[in-house]
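Omission of a single protein chain aside, the complex is shown with its protein chains in their original locations.
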Amino acid sequence: MIGFGYKIQADRQIDYDSNNRRILEFVRDGEPSIDWCMSCGTCASACTAAMTADYSLRRLIIQARRGMENEIRESVYRCRFCGKCFNACPRGVNTRNIVYLMQLAATKITNHEI
Amino acid sequence: MKSVTIIGGGVAGLEAAARLTRMGQAVTVIEKSDQLGGRLNQWHALFPFRTPAGPLLSKLRNNVAEGMNMIVNANITGVEYNDDGFAIRINNNRMITANSVLLTTGFDIFDAEKKEEYGYGIYENVITSVELEQMFHSGKPILTAQGNIPSRIGFIHCVGSRDEKAGNLHCSKVCCVTAVKQAIEIKELIPSAEIFLYYMDLRMFGRHFEELYKEAQFKHGIQFIRARLSEAFENPDGTLQIRIEDTLLAKPLKMNLDMMVLMVGIQPQRKTGNLIDMLGLERDADGFLMQEDPYGSPFKTKIRGLYCAGGITGPKTIEETLIEARAVAAEINNYLKHKETYTGHEHFVMEL
Amino acid sequence: MKQEGKRRLWQEYQKEIATDKFFYVRSCVRQNFFPAAEQTFLRILRDLGKTVYENPGHTTCTGIGYHSDVVPLHTTMTVVARQFALMTEAGYENLAVSCITSFGLYTEIMDTWHHFPEIENKTREYLRKATGREFTLPKNLAHASDILYKLRHDIAARAPYRLINQATGEPLRVVEHIGCHYSKMFPHKGVGGAEYPYVLVGLVEALGGEIIDYPERRHCCGFGFRQYVVRANRGYSLSCSKKKFDSMEPYRPDCILTNCPGCPYFLDRWQYVVSEMEGRTYGVNGHGIPVLTYEELAGLALGYDPWDIGLQTHQVSIEPLMLKMGVPFDPSKKYLGKNGEYIGRPSKPNVLKIDMDALNTEHRILITEY
Partner (left out) sequence: MKFDLFVLPFALGLTFLLGYLTVKYSVWYFKLETSDRVKVRKGFSSLRVIRALREIFFESLLHRRIFLKNRLLGFMHMSLAFGWFLLIAVGNLESRIYQPAELNLPYVPIFFKFFHANPGAFPMHRIFSFVMDLLLLFVLTGVILAFAKRISSGAYGMKRTTRLMASDRFAMTSLWLIFPLRLLAESFTAAAYGGGDFLTGTVGNLLGNLLSATLLYYPAWWAYSMSLGIFFIALPFSRYMHIPTEVVLIFSRHFGLEETGHRTPITEIEINSCSRCGLCLDACQLSFAGGVHTIQSAYQLKAIRYHHIEPKDTFNCLMCRRCENTCPVGIDISSIRMITRKELNGRTPDPSFDRQPAIQTRKADVIYFAGCMTHQTPAIKKAMQTVFKESNISYWFMDELGGLCCGRPMMFAGHHQQALLMIEKNRKLIEESGAQTMVTSCPICFKVFARDYNLNIRIMHHTQYLLELALQKKIRLEPIAGSAVYHDPCELSRDLTIYEEPRQLLGKMMKLTTAEFERDNTLCCGNSLANFSAGNDVRQSVTRDAFEKLTSQGAQYLITSCPMCKKAFEKVADVPVKDIAEMVSKSIHKRQPKVIAGKLKAEPSAALTFH
């Protein structure tokens, strides 16, 4: 093949229909309050981890809703489980449980359990 | 007994008519369409409690049934006035006189075809919120143009509102909550369907609106995506592919919909023959009728004895429109009682 | 798709297009990419008995420089004013523009002058100082594709070949690609507007073809001036075209029709580059999807010799399309230029097929018949 000195770039677009939303399904099953999130970001602004890590619970929940598994796997382990988000959430979303279940889902995907 | 002519037999017009009759005034209602009730004829259920529109409509109609003069299919070709009152010419031959006139001609609904990139009128499964409301009303099952039960339905907010390209900079106010209401209604009819709302801002301004929004999320799992549709495309099978930015992720997103509902906005009447221009009244920047003083005398126009209420002065809920109708009735009544000396600010004094 | 809805919309985007006496201004890149295309345009017009004049003294409109942010607006306006002056001096008032970017630029400038007469006066002053020339604004400004759209029925009436598959009698499936600067900036200056342009659709319909819509129709070909010009950005340009190929392929188009200098070149060339990079080809039998300009299509339909209208300069071979249309051609003459001298042939691509052997049987029949 010929070297052209430039490459075809991957599509940045989120392809909703080809994405797999099993993480969302799994989390929703154990923690229905994930549906209550209105993406206000209070959790992310209270977050201890976010001070130093590229981590946002608000983003994670949206990524779950869109089925962006790789992005979730990349950041979900940065949580410290300190629980400030849960105290802060104006809608009473059980945020820590959501993160925990996302991690569990990620493990289950690796083990081909879901 | 003095005479009032109400132009526009919609919610505001009918309620004001009923009140004025009860106050002993001779009322004439002029309606351009062939039926009374205005927009209420188009709605199935009213937010936030999803109250059926029918009973309210018939109540409004019944209240005005007896003791007043009704003219439908009326086309107003001219209005003359002096300090004593008004002469309204309809259908080119008939003349109606009145000591006072109330304008309740309402608003227009944005023509969705103007947002070409959304494909309304071109793509088969793009409908407007008004059409959806009528589908609910017909009681027929909600089906796609291909006759299937839609498994994914998207609601596009702000179609023709807050949009320079659409020529409307204002917010139509009622569409957000209407979208939430319709989303819930459709979810109840098709529980298996995925419902998405694409919003710029969610303006749950009214009492009980936030609760409805929460119900949509908590109870029905309806999804809200902060995005504004750039363009839609029709797939060979008639489904739609939409392209949005998931603004909270700052990433473009594409997805397929079986049906797309455009939340068409409310805009001022601009068609030729509209009374605002015919009477040479001033419009605000947004094109709606300018109120002389939104606080002091919101219903007064610059023409003595000419009043306005309802959608003609901007987007309003039916609740608000009814309240305005009752208030304007009281003010017109005061005006007719003390016509000679009336300046328009007495109603404050009189109510003290 | 509700066609009546589209037609209703097209009615709102009709524009005045002159039918004769054109002053023709060429496109910088087209003369290099597909030089014969512009020749073909002139030939078609003359065959239709139209007068068209071009002044060898006309220059670039500076569009590329302007869109690459290297030429200031006032310079651009002055250069454009000079083209107008040449037209005025030649006694013409209908400007026929070959390049979409020039067309967009002229439209933009005339609109600017319309709203800000002082800028027009300033430009006139610059032109006077620089060249001593004066000009009157064109009475009619049209893109060359507008003109062929306007004359589409005359062309169709004379055309021996149509966009019909000779083997099946089915209309050929065409996807059109409109240059971004044609109507995206000024929807009312383009036939059919910006969202559903009609200018090429009209030509295809007149020639009996079937136009196909596809999700990325509106998407840019990726030229984007500095995106292609700067080598480091070229991958971005390439990716844009690929996005379009991936999107259109499921609709099995027989050819891509364009009305812009850059688009046909990139939609053509990038198919080859993608095939070399990923080993992936579009269209049937690994031959790629043929890409034509509106003049080339019209020329083919009118029965001009494909090698005279420069189809041998395309990277994706046009033969499959010609065979489908039943356009006769002599493969042996493909690489013979003016008065028959050999112009050399490109080296064979690794993936993209250019030889005729791979063509399927119904195509071969046509060859043998020829």
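Here are some notes:
Labels A, B and C are assigned to the chains in the order they are written; within every chain, residues are numbered from 1.
Following the convention adopted for this analysis, a residue touches a chain if its C-beta (ideal position, glycine included) is under 8 Å from a C-beta of that chain, and two chains touch if they have at least 3 such contacts.
Note that this is a predicted model, so its numbers are computed, not measured.
Counting contacts over the entire complex, the absent chain touches A.
Considering the whole complex, the residue from A:Ile23, A:Ala49 or A:Ile72 that touches the absent chain is A:Ala49.
Not every partner is drawn; the one left out touches subunit A at residues 30-31, 33, 46, 48-49, 51-53, 73, 77-84, 87-88, 92, 94, 96-97, 100, 103-104, 106-107, 110.
What we mean here is this: only the chains that are shown with their structure count from here on.
Taken pairwise by the contact criterion, the protein chains are fully connected, each one touching every other. Using mean Cα coordinates as chain centres, the one most removed from subunit B is C. Computed centre separation for the pair subunit B/subunit C is 47 angstrom, with centres defined by C-alpha atoms. One inter-chain figure worth recording: subunit A and subunit B are separated by 41 Å, centre to centre, where each centre is the mean of the chain's CA atoms.
Residue positions of subunit B touching 2 or more other chains: 254. Across the interface of their complex, subunit B is touched by residues 12-17, 35-36, 38-39, 58-59, 62-63, 65-66, 91 of subunit A. Within the complex, the subunit C residues that touch subunit B are 1-2, 5-6, 8-9, 193-196, 213-215, 217-218, 251. Across the interface of their complex, subunit A is touched by residues 214, 217-218, 221, 223-224, 226, 246, 248-249, 251-256 of subunit B.
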